[in-house]
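Only a single protein chain was left out; the remaining protein chains are all shown in position.
And then subunit A:
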Amino acid sequence: MIRIAAAGDVHLGRETAGTYRPRLEGLPDRADVFLVAGDLTRHGTPEEGRIVAAELRDLGLPVIAVLGNHDHQSGAQDEVAAILADAGIMVLEGTGTVLDVAGTRLGVAGGKGFGGGFAGRCASDFGEREMKDFVGVTKRFAARFGAALDALDCDVKVALTHYSPSADTLEGEPLEIYPFLGSYLIAEPVDAAGAALAVHGHAHAGTEKGATPGGVRVRNVALPVIKQAYAVYELAAV
């Protein structure tokens, strides 16, 4: 059994420093790895990055994170990622990593992702430069993310993004903003890689459970959705 703890949209800042860590004390007993699905901070400042690092460092299990849109707000995303990496937190951005969990190789690939919407109701790579730029960001992410998933030499694959690969887990959000919450382009590589699970955040008003078009389980772990410090998903070991 591989036990995956996951949470997203922690949105830590000066006024919440020190409040999350006490809720994570039971993590090493309950899970083998902790996935953090972006929006770690409120404004994406290095100061907030240090607050996040203090909350998530040395928790007694591997911590793998991706950044979210809030972590990009101050243009300091690279510095925030470096601060987290210095604290021993693995930060994925179109990259992957493999961990040994009691003899099973667990591969996690991920990154922030971006929007665009879902098949049949999405933005297209057409027209103005700005529209092509928007769709292009997601397309380029999907290509790197797909390559990272493919490259994982492991028994079980898990995808970790901030933006959603599924419209299912957006249920509860206004339909009008779906294109800003995720993209089917993120789901395609997840399906192609035969992942066992895809974890995301970002949609605070969404729903926890859904699936990709190919049937891979999707879980929205934004804290306002799971309404607890983290969720735990147990996958069969191979």
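Quick note on the criterion: a contact is a pair of C-beta atoms (placed from the backbone, for glycine too) under 8 Å apart; a residue touches a chain by one contact, two chains touch by 3 or more; residues count from 1.
We adopt the following convention: contacts and distances are computed from a predicted model.
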| Among "Cytochrome c oxidase subunit 1", "BON domain-containing protein", "Putative hemin transport system permease protein HrtB" or "ABC-type polar-amino-acid transporter", the UniProt name of the subunit that does not appear here | "BON domain-containing protein"
| note | Considering the complete complex, of A:A54, A:V137 or A:V232, the missing chain is touched by A:V232
| query | Any idea which of A:G26, A:G60 or A:G127 touches the chain not displayed? | reply | A:G26
| field | Residue numbers in subunit A that touch the chain omitted from display | value | 3, 9-13, 15-16, 19-20, 23-26, 30-31, 42-43, 70, 73, 174, 196-197, 204-205, 217, 223-224, 226-236
